Every structure is written in C-alpha cells, then in structure tokens.
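My questions all concern the structure below.
Missing here: one protein chain of the complex. Every other protein chain is in place.
Naming follows writing order (A, B and C), and every chain is counted from residue 1.
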Amino acid sequence: MAAAMGFYTDTTVCIGCKACEVACKEWNQLPATNGGANTLSGNSYDNTRELNGTHWRHVKFVEQFSPDRKQAQWLMMSDVCKHCVQAGCLEVCPTGAIIRTEFDTVVIQSDVCNGCRDCIAACPFDVIGINEATGTAQKCTLCYDRLQNGLTPACAQACPTASIQFGPIQELRQRADGRVSTLKAQGTQAYVYGDEKMLGGLNSFYLLVDRPEVYGLPPDPQLPSRSLGLSWLLSAGGAVVAGLAGALAFRKQRMDGAAEATTVGEGSER
Amino acid sequence: MAVSRRQFLKVTGVTTAGTAMGALAALGADLGPKVARAQELRIRNAKVYPTVCPYCAVGCGMLTHVVDGRIVNIEGNPESPVNQGNLCPKGAASYQLAVNPNRISQVLYRAPGATAWEPKPLDWAMDRIAELFKKTRDETLVEKTQDGKLVNHTLGIFSLGGATMDNEWNYSHSKLMRSMGVVAIENQARI
Amino acid sequence: MPGLGVSFGRGAATTFSRDVANSDCITIMGSNMAECHPVAFRWVMKAKEKGAKLIHVDPRFTRTSAVADIHAPIRAGSDIVFLGGLINYVIQNEKYFKDYVVSYTNAATIITDQFKDTEDLDGVFSGYDQQARTYANQTWQYAREQPATPFGFDEAMKASNFTELVTKLKPPPARRDPTLQDPRSVFQLLKRHYARYTPEMVERITGCPKETFLKVAETITANSGPERTATMAYAVAWTQHTIGVQIIRAAGILQQLLGNIGRPGGGILALRGHATIQGSTDNPTLYHSITGYMSHPDTRRRHESLKAYLATETVPTAFLSNQPKWVVSYLKALYGDAATAANDYGYDWHPKIVGDHSHMAMMDAAYKGTVKGMFVMGQNPATSLNASLQRKALGKLEWLVVRDFFETETASFWYASPEVKSGELKTADIKTEVFFLPAAHVAEMEGSFTNTHRLLQWHEKGADPPGDGRSDIWFTYWLGTRLKNLYANSTNPRDQGIKALVWNYEPDQQRNAEFRIKDEPDALKILKEINGYNIADGSHLKAFADIKDDGSTVCGNWIYTGCFPAPDQNLTASRKPDDYVSLGWGFNWPANRHIMYNRASARPDGQPWSERKKYVWWDGQKWTGLDVPDFVPTKAPDTPSKPDGIGLDAQSGTDPFIMKADGKGWLFAPSGLLDGPLPTHYEPVESPVQNLLYKQQASPVYKHWDSDINKLAQVGDPNFPYVITTYRLTEHHLSGTMSRWLPWLAELQPELFIEMSPELAREKGVANLDFVKISSPRATIRAKALVTPRIRPFTIDGKTVHLVGMPWHWGYQGLVTGDVVNNMSALIADPNVSMHEGKAFVCNVEKA
Partner (left out) sequence: MIPRENLTHWDALVYVEMFLAGVAAGAYMTAAILELVGRGRSSVARTAHLIAFPLMLVCGLLLTVDLGRPERFWHMIVQSKTSLPMFKLWSPMSMGSWLVLVFPAFAFVSFLDALIAGRLFRIGGWRAESTLHGSPAGRIWAVIGGLLAFAVGSYSGILLSATNFPGWGDSAVLGALFVVTAVATGLGALLLGEAIRGQTSHPDIGDLARASVMVILWQLILIVVFVATLGPAGVRVFLAGSALVAIVGAALLGGLLPLLLLRFGAAAARPSMAALAGVLVLVGGFLLRYAVVIGPQQHG
C-alpha cells in the first residue's frame, strides 16, 4: 500500500482566486450552478456558497474589519473533503460504496452508491451532497484517478500560491508545524486544524489563524457512531418498559384468554 | 478479517459501555480496510501539445490533451518556469473556452438594415470582405494632403484588435493593412 | 510604454516575474496583482515566504491587500503625490544609492538655464503653449559643451550614406557635476521639484495616514542598497489616467534613486492584461509605430523622405544608431525586391500618419461619420469607453467584420444594444453590413505569444477549430491573397504598396497533414520573416549585428532577431527550464536578456554590488553571470567613450542604459514626453477636489474628444460627488467575452455589482444586494450593491470623500449579463499614449 497522501491547506497564503474550484470542475467535468446563471450571494466574493455534490472545492471569504479599519483582515480558505482517518461517511455507508483507498483517502464509488444519503447526514463537515446528474452522493475524490497515475490532484496543481499543498501526510504535517512556529514567531496566532487527535487525523488539514467556527468548521467533530451503543441501550430500555406495561395489562385476563381461545374456535365453526 | 473483529467489538460495545463506539474510534481503530480500485485516467491515451494560456499576459504554460482530434483536457504545464503547472481560474477554464456549446462555428452575415443573422459560406464572406475593403480603400485613399505632403493613406478604415492574437498575426496583419494604406491600426495596448 | 522607455530605453518590464522571488521588498501599486495576475503573484508569495515585505498601495482593500504586510489606502488618482512623497523622503533623508545614482543615472547632468519648473510657473513647465495646449521641449535640454563642428538634422541631410548621416547627428557631450551640487543639475532640480511633497501633503491629498506613508517609505528604503533590492509591480491602474505615463515615470525615478534597476529582485514589473499585448506592442498593431518601437512615418515630423526620417529618428550615441539597418530591413520585408536603394526601399509607398489615429480618436471620427469600414478582432468596443458613443459609431459604419469565439456585444450591437432595446435606435435604420467570423482557440492554432516580461513562447496546434472557425493568420493571409489578386492588374502608382507586398506564407502541407484544415498558412514562415534572413541564401539572421542597411537583409522586427536563428532552432518553442532564469525556455527579447540593463547589477568597476545580489559581472575578459549581459560582451568597465565614436562607442564601460543617448537612466527626461520632463501631480480630469499643490488643476495637455455625448463633469460638481474606480476580478476577463460565456467562470461572479463602504451605504439608505443607480455625465447604469468595509471613505484636506468601485466585465451578451460600466466613462486621454482615464472619475449613487 502507498503512503498516506493528503492536502495541507495553508489559509494564510490563500488569495481566494478560486483556481482550485475551476480546476476541480475541469478535471472532474462537474456542472456549474444553473449552467452558470448563478446569483450574487452578497457574502463577500463567495458565490458558490457551499461544498456539495458538484462543488468539491469551495473558497470561503471572511471579512473582519473594525469601523476605523485599524483592524483589517480578509480571511480566505479553500475548503474540501477532510478525508478523515475515522470517516463518518464511510462508517455509515450501507453499500460499501465509500472506501478507504490505498492512499488512505476516502472515496465514494459512484458506480456502487445507490443514493441512500445517509453519508450526507453522517459527515461532520457538511461536505457531501447529491449530484443530480448521477443520483448518487459525491464529494472530492482527492483525484483518485490522477493519484494512481502519479499526477498531482487538479486543485493542488493549479493553486498559484501553494495554499493547497499535496503530498505524503507525514511530510505535510511537518511542513505545517514548521509554518505554525514561523507564524507564531512573527506574532500570528496560527494552529493546525485536523491533527491526529481529531477523528484519528484529517488527511486534508488546515492552518488557521482564528477559531474553527469563524471558518464554518466544527471545533470538535465526532463520528456518527459516537453514541450508537447508548442509543441501542436506551432503546432496549424503552421497549422493556413498554413491554412490561403490556405484559401487566394482558396478564390479568389470563383465564379469559384461555377460555376465549375456544369460543373463537366455536365461533368459527358456526 | 477486520470486519468480523469489529463486529465483535461492536456487539460488546453495544452491550457494555454506551459510548464504546466513540471510545473505539478514539482508540483509532480504522473503520474501513484500505482497498485499491483501479481508476480510468481520461487522458491516458491522449496526444499532448504544449500551449500558452490565452487570458492575461503572465504567459502560463499549458498542456492540451487531444483524443481522436478532440480536445479533452487543458491543464497547467508543470515544466513551465513561468507557472510550474499553476493556473488561475480563467486559465483553468481554458478547456471550456474551446469546448463550449455557446461557441459559434459558422459564418454569420447581417445585410444592411436586416433584423436577423443569416449563415453564409466562409468563402463567400471572405470574397465579400475583400471586395468591400478594396472599394472603401479606393474611395477614401488620400495620396497627398492639402499642403502637398505625400501620405498614401486612408482614414476610412479602422482595424481594432491584436493583444490577444499571435505575434505572427500582429506582424502580418499590420503589414497587410499598411500596404493597403490603412494607418488606423489599434489594439488594447494603449500604453 | 514611454513611462519605462523614456526612463530606461525600452518600453517594457525591466525584469521577469520569477525574479520577484529574489526581492526583499515588493511594492504593488496601480495593480491588484493577486486578483489580476494570480500566477505571477506566486513569486511574490515565494519572496514573502523568504521574509520579503509586501506593500500594497491601493484605494481598495483587495485580495492583494489581504496578504500584504502593509496596505496603504490612497484616493484614486493621487498616485504621483504618494510616489513624489517617496522621492522627496529618499532625497531629504539621503536614502538614495549615491554610487549608483552618480554613475548610472543622469542626476549629475546639467540642464539649460532656460528650463523653468512647475514650482516656478505654478503647475506648468517652460515651453507651454496655452492656445495649442502643447509643450515645446527646447528648454528641457541638457546644457552641452560648445560644438566643435556643426551637427544635427540639416547636417545629416547632406550625408551621402547612412553611416555619415548618423555621424553628422552626434552632439557634443553634456555638462555634468558628479558632486550633484550644481543648482542646474538634474539632482538639484529633482530635489526642488518634490520638496513640497511632504508626508503631511501626502496625507492631505491622498488620504493615506502619514504614519502609514512613513512606514512604506522606511520599508522600501530599508530594503534597497548594495545588499538588498526592492521591486515594484504595476498594471493598468497606473496607465489608465490622463497622467499615466508620468506615474510610471515617477516609479522609474524612485527605483533609480534607490539603485534597483537592472538588478536581481529589483526593477519595475509591468503587469499587462492580454496574452500577447506585449507582442502586439512589439509588432505593433498600433497606429503610432512600425515594428520594434520605431516611429510611424508622420507628416507632423521631418519624415518627408527616408533620409529625413532617419535624420529625425536616429539616436547617434546609443544602440539606436543602428536604426537605418532596422528601417531598411523592415521595408525589404514589406516590399521585397521592389524595394531598392534607388526608390528609398519603397519608403514613399508606406502610408504616413497625420495625427492621432488611436482607438478613441477613430471611434470619435466614426461617430462623426468619417470611418466607413472596420475590422474588430478579439476586441469588444461596444463595451469600451463611453460605450454608448462607440456603439452608435458602429452603427454609422458601412461594414464591420468581427472575429471572435462568441457573439460579442460588438457583433450584436445592431439588435441587442441598450440603444436598440430602449428604442433610441431602430435595427432597420442601422445600415451597417456585419460579418461574424468564428475564431480559433489558442490550442487550435500555432504561433507565438509574448508575455508581460518579453518572453516569446510558441503554442502548438492540437486540434482543428470547429466548423468554419479559422486561425487569425488564416483570415489575414487569405484576405491578403484575395486583395493582391484584386490589385494584380492595377497600374495606379498608389497601388504599388499592395502590389509589391511580400505575401509568401503558403501552407505547409506536411504540418497540416494531421488536420482537417489543409490551407492553414505557415506561421513559421512569418516568424522567420520577423526574425530576419539574408536575401541571398535565405539563411536566418542570428543576432542584431547581422541586420544590414544595404538591402541585403530582410527583418520584420529587429528586436525579435535571434528568436529563430536557424530553420531547426525556433527558440520560442525551446522548453528547457531551470530553477531560475531559464535561458532555455522560450526567447526573451532583446537577445534573450531576462533582466534588462543588467550591467547595473555590477559596480562601475564591474564587480557585483554584493555577493547576495550578484547577477552579471566582468570576469576580466568579458561580461558573464546568470543572464545574457545587456551590454557589449567584451567592453571592459574602464572603457572610455570614444570622442568621435558613434553608437555604443560613444558610451563608456559604465553606461548600462545602452538605448539612451547618454547611456544613463533618465531621472529627468529632456525628450520623449509631451507633458513634461518630471512627473507632477495633476488631479484626474473629473475630480471632486481641487489640486492642492498647483494652480494648474489637471494635466495641461490631456486629450478630450468633445462631442454632444462626451461631456465632462466640472471640478467638484455636486451632481457627481463620488470618486469611482473601475477594475477587473480574478474570475472574469476584460469585457467578459472569454469568461461570461463559460459556466465555470460565470457562476463564480454572476452579477454586476458596485462595491461601496458601509458609511456611504448608510448615507444613501442602501442595504447589501439592493439595486442602485450609478450615474456619470455620460450615462446611468444599474447594479447590485455589495456593501463592504473593504471600501473606505477618504479624508481629503479635512473633508470626507467617498469612493466606490465597479468591475467592468459585464455586457448584454453571455450566460450572465449586466449593464456596461464603460457607458459611464469618457473619451479623454493621456497626451503621450492616448490611454483613457478609467481608474478615476466621478459619479453619483442612488438607491434604485
């Protein structure tokens, strides 16, 4: 098996050009919103609005300005599937369409998926959506076909400022840690979002300079199965109580019940 | 097999601690075995032609992938010292500039005062344009100014455009225009 | 680009984008590099990664500002005040690079006593003609020693051959004061000219806080000198002003004072907007010049004969002394064997210009009915300046030929324009005969592009264009062939030009074999002619030195000579990259020199200024280094200028600017500009504020094509209180023809918007995404409001001035459409280059 590969997205060098969005659509031949006839969102320069079944890369824009413009920051971040080591989508997928590849990436095989949509609800990052064209759930494949042929994923190859970096995950993590300390030395509070402590590590992780929520990311993503056992336990408890109630109600009439068995018989003989 | 192991764990998880699953995940048990599924690369058998981005003037190198005479992909050329494979959103969309249902592939002609286009053969249009060019040029050519200066030019014809076209075109087009006495030759480069 | 040409000798970026990675400080001004040139910006980010400082001076907080160390906000149109302030800071605080300034610039040169500065004449220079609104530059000249022998035009006209002609033009040397103390020295004039451009004045006029300005000044100067270099990048936000050329000049002066020209990590990077806009300037489809930046024959100058033309244009004491060779070889390229010494190589057949025949001038003329036919190739005048005027002008043509990918606004003006939609014009009344010819995509034809830093790159044909789509050279070649047939039997002398025209770019059957289109002309034959060849044996010219003035060589464009030195060596198609200069990738004119004037990267004695910044140096026998030396390869640093030498012999071993008459960079420009030898602040023609520096409000010589529908707002007009600036977005290209028809790009920025500050929005009761009406003296348009703190109000001389911004990519054709922003702009221009003023004019904004 190949080494684990992934994305390291350094948001501090992102210029929000959206080359990643287009390069992704070009390589994966994904359609545009309403054939391109989209509407202005009014939310900074973000008009594609979300990650979904046809937007596998999405650049977020966050404007942070004080009235006097003394504090002036425009955060940009190219969002994508996190390719979690502990992947919620993969966990719930009932068809085995979602697999962990030899590159330790998470891929939805659209020839297997039957569109049950459980993965959409299971993803902690709101990454997956239905591609109307195929009727199946879709998301970033980390350019599985390109990886198998030794090519860089389309978005990472296109990214002009190396905000999106692709490579062996261990190498990327070292690079990110180095970058964090550099930035800290310069007085910028930077940190890595998606280290090994998060869902066993996100194979697409980020360098951020503000709280995860600011970028629309969950501070503490969980697996859908986090309380599966508890749910069944409580469910069993609930059922037992109901069952006992029933048993109680029906027990009293035991004799009539025995008698009744015959009456029914007779009744039906008439 | 991993799955059965997990099933077992799962059952105990269910029957014991309620959050066993979460705990299990936290312990880092992988929830799917690594599998390799061979993927089809759509440019595997394509012919590759080096080209240059048609948008801004940075001059990013690009690669055109062609299958059966049809362009199937255009992406950044990793070899280019200008962009090393990078592209901006426009460059990345170059493929769609070529392969686009809205692209017009026939000659359209609008007769004076007409309210609609009519398709015409390319040769007919070329002949007609040459004819009009000659007619207007011959009608408007000035050999000498009032004060007797030799000019041999026409100000009745104006050629606009060039900053998006090849050097070879800019050179040959201005050469043709000037040989016809056309001096009003312009493009986007007014600096 | 006179802004750079006049200062350094060649009108093009002095460096190449990748070299920016070696800079210690990058100042981006008049450009939104991250948005408009994202991939070149990668090298800026590489430099930043290595610790370089990034400064963005811009009215708006853009995607460039977002990653900059310092964002200095200035009111649109106040750039010269900011740059002049920096020049003043450098001089007052003695931060200039003295050795560089004394040896490599004209700082020490003495100017004639007749010269009067704007400080003396309250905003105009000596030589100004109020009536004609023009300058005569006699008083701006160098003070020279007494001539031993007479020289000049009249002497040259007596010459019997070209060499003699050039010799007769040579003036005596100019007077210099290396101490820079002479009050008439360029340095002292410069010092006095900018003395009032203080940090306080900068804040009053630009609205940029004094502290921010000083931070910028300190950062740039701290990163210039022998050990460090600072670079500057600009784009059309410097050029699109009535003082555009002078803004660029100001940057040139600053970079010379700081010793940043010709050195790695330094220079000035012009970021241009079209794939080969540099190539279309080098091989000009521009009215004012023939190839290689040589002036177009013009009745307003002494150009009545070839000899007169050369006597007027040739610079005897610089590399330009070779002009006779270039002109003769150009004429041979045009007229071939018909061009002989006896007929001045057909010079008389070549048309002459009689005035300004630029885009705006011609569209004004068309509007007034004097233009009959028009070719529009890959351009979209229907969305251009004062677009309504231009669309009406199109309607007055007899015929119009449009070549493009999609049905552009220009192609469809006769039924889809706002004027037709509103009923102001009727389609049936528009008598223009219109042709739309489908064009080919870059991947569907072969040829070369020249990028923003003079790099020629060949692109190969991968597939045929669909249907009747054809390459651009196909159109021109077959049109030319038809014309030559039509004129074949003419005996009329005035048809000699087209009859003699050399037109031999026949299709190459072999290279067309794999394609459906078999009659595609041979681009390589054209490139060979551009590069030049010997008529005798057809062998390709290898270098400038091979170009002859005796009619034995053909050379279509001398500056490209060497790009195709042998039939099997098309260097524009060479693809051997390395990790820096990449001499093996494409061909960088001139002579594959990537950083121009790189002699200046070494000290006068020929050694590098510092180890850290070594680039080209003298090794004892020759100049060597990382690049092709932009200097005579074997000319030692201590070579003196030959008293009676012409050309480069007239220059010494310490003169890096070989295209300039004195081999020096020009801080002060005695010639080459129509609006003054030194950059001076003038307000935009339409401005809400008075010029606080001079009585002269706007440029005294700007151009205005007056007509009933090209009226201008008065200074401080209360009906148009806001400054508006127009610009591009990463997601779109120009008028949108190449982006609004593409779903992938259209969805990224689907609708026209106006960016306005929350402060102005509150004043106007406008909420985000509300429709607003924006009006200028030319037109009123609609757009959605994008209310954002990235736009800020400016405090100018104590008063609040609001600025709004609009991208101009929309039109009435495409997958996504919107009003044409250029409906609002005016036909006014810079006097030197006829560039319009789209970056700063005035408007009003109301809730729709």
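As a working rule, contacts are C-beta pairs under 8 Å (C-beta built on N, C-alpha and C of every residue); 3 or more make two chains touch, one makes a residue touch a chain.
Since the structure is predicted, the reported quantities are computational estimates derived from the model, not experimental observations.
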Among A:Leu40, A:Val92 or A:Val106, choose the residue that contacts the chain missing from this document, as touch is defined above.
-> A:Val92
Missing-chain contact, candidates A:Glu63, A:Asp126, A:Glu171 or A:Asp210, resolves to A:Asp126
Sort through A:Thr11, A:Gln157, A:Ser204 or A:Ser225 and give me the one touching the missing partner chain.
-> A:Ser225
On subunit A, residues whose C-beta touches the chain left out of the figure = 49-53, 88, 91-97, 109, 111-118, 120-130, 134-137, 216-218, 221-222, 224-225, 227-228, 230-232, 234-239, 241-243, 245-254, 256-258, 260-261, 264-265, 268
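Criterion: only the chains that are shown with their structure count from here on.
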A student comparing B-C to A-C should find more C-beta pairs in contact for B-C
Round to the nearest whole Å and give the separation of the Cα centres of subunit B and subunit C.
-> 24
Multi-partner residues in subunit B (2 or more other chains touched) are 74, 83, 86-89, 91-93, 96
Where subunit C touches two or more other chains, by residue = 38-39, 42, 730-731, 742-745, 748, 815
Residues of subunit A touching subunit B in the complex | 1, 17-19, 21-23, 26-27, 85-87, 90-91, 98-102, 104, 107, 109, 144-146, 148-149, 151-152, 154, 157-160, 199-200, 222-223, 225-234
Per the touch rule above, subunit B residues touching subunit C in the complex are 47, 49-62, 64-66, 69-71, 74, 79-84, 86-94, 96-98, 100, 102-113, 115-117, 122, 125-134, 136, 139-141, 143, 145, 149-176, 178-191
Enumerate the contact residues on subunit B facing subunit A in the complex.
-> 13-22, 25, 28, 30-42, 44, 73-76, 78, 83, 85-89, 91-93, 95-96
